[in-house]
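Down below is the structure, laid out as structure tokens.
Presenting subunit A:
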Amino acid sequence: MSEDQAGNDRRGCRSTFLIGAILACLLLVTGFVLTLFQPDGHLPPSASDPVVVDRSNIFEQEFASACSRVREDESPWAIRLREEDLNAWLWVRLPAWVAHLGGTDAYGTTPMFQARVEPGRVVITTDTVAIAFRSELVDGDLRIMPATGSSMGRLPVPSRMVELLMGSIELPTIGDVLLPGGDGATYGLEDGELVVPARHRLGDDRVVELLEVQIDEGEVVLVMRTLPPPSG
Partner candidate 1 sequence: MTTQRRRVVITGLGPICTFGIGIKPMWEGMVAGASGIRPIESYDASAFDCPLAAQLAADDFDVRKLVPKTYRKATKVMARDIALAVGGAAMAVEDAGLVTRATDPDGEPTIPPSRTGCHIGAGLIAADVNELSLAVSTSVDEDGEFDLSKWGDSGMGNLTPLWLLKYLPNMLACHVTIIHDCQGPSNTITCAEASSGLSIGESMRVISRGHADVCLSGGAECKLDPMGVLRQQFAGRLATVRDGDDPTRVVRPFMEDAGGSVLGEGGGILVLEALESARSRGVAPIAEIAGFGASQAACPDTVGLVYADDDRSVQAAITCALASADCSPEDIDAILPLGSGIPVRDAIDRRAIQDVFGDRASELPLITCVPNIGLCGAGSGALATALAAECLRRQMLPARIGEEGAETPGLDAGPIEARSAELRSILVFTTSMGGQNTALVLRRFDEEEVDG
Partner candidate 2 sequence: MSESPRVVLTGIGWVTPLGCDIDSVWKKLVSGASGMAPITRFDARTFPTSFAAEVKDYDVAEYLRDPSLHQHAGLNSQFALGAASQAWRRAGLDRFEQLDRSRVGLYLGAGEGVLDTENYMRANLRGWDPEARCIDGVRWAENALECMHAQKEIEQEPNMPLAHLAREFEVNGPAYNCLTACAASTQAIGEAFDIIRRGEADVMISGGAHTMIHPLGVTGFNRLTALSTHKGDPAEASRPFDRTRDGFVMGEGSGIVVIESLEHAAARGATPLAEIIGYGSSCDAFRITDIQPDGRGAAAAMEMALDQAGIDPGRLAENGRPPIDYISAHGTGTQENDSIETRAVRRVFGDLAPSIPMSSIKSMMGHLIAAAGAVELITCVMAIQQGELPPTRNLHHPDPELDLDYVPNESRKAPVDTCLSNNFGFGGQNDTLIVTRFKG
């Protein structure tokens, strides 16, 4: 009996192990297969579609126009960034700017970013990974940090892993790109968070300050104000 039992136990153990191993293999295979898929919802627009090209241009023009407009006083103003505009820009204008800033080689094979704007977070996807971000304004800096919802392919990844990953990703300095002529803005990675100064100096020394970021379904609203040049 005991042998039988022991045998049974061994068999049970083995089968449990086997099932476990098979399950683990299945999981791994599934996970691996999942990573082979494009992240959910990654459907980038075509950068050669003239409608997309124009949307990106208009978006950039409107954004630059809003930021550089001379304003009566320091009262806040807001600009709405819609998901489709962001994407058009990421696809058409970002590579152009990267090239313009001399980064052609590094970005010759630039992964094509796509943004998905969901309440509270922006998910940036490429054809292999999706990284979710949220943002907070802390002490005059905009801190961009991983949020839940990242994945490799379609395999969910804990946000902690993304923080580790972020050490190796160099995001283009979008602020500089959109507001050429600005200076003094230092970008950096701190504790796995991207730190972007919330104040940007314009070419004529006025300062545009980001006051609030609202992330809703399909759109990001930036609340800003324009400050006069520092006296002197």
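FYI, contacts are C-beta pairs under 8 Å (C-beta built on N, C-alpha and C of every residue); 3 or more make two chains touch, one makes a residue touch a chain; residues count from 1.
A quick word on the picks: all candidates are chains of the complex that A comes from, given by their letters.
Owing to the predicted nature of the structure, the values given are computational and were not obtained by experimental measurement.
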Subunit A in this complex - touching candidate among 1 or 2: 2
Residues of subunit A touching candidate 2 in the complex: 50-51, 53-55, 57-58, 60-62, 64-65, 68-72, 100, 180-181, 202-204, 206, 228
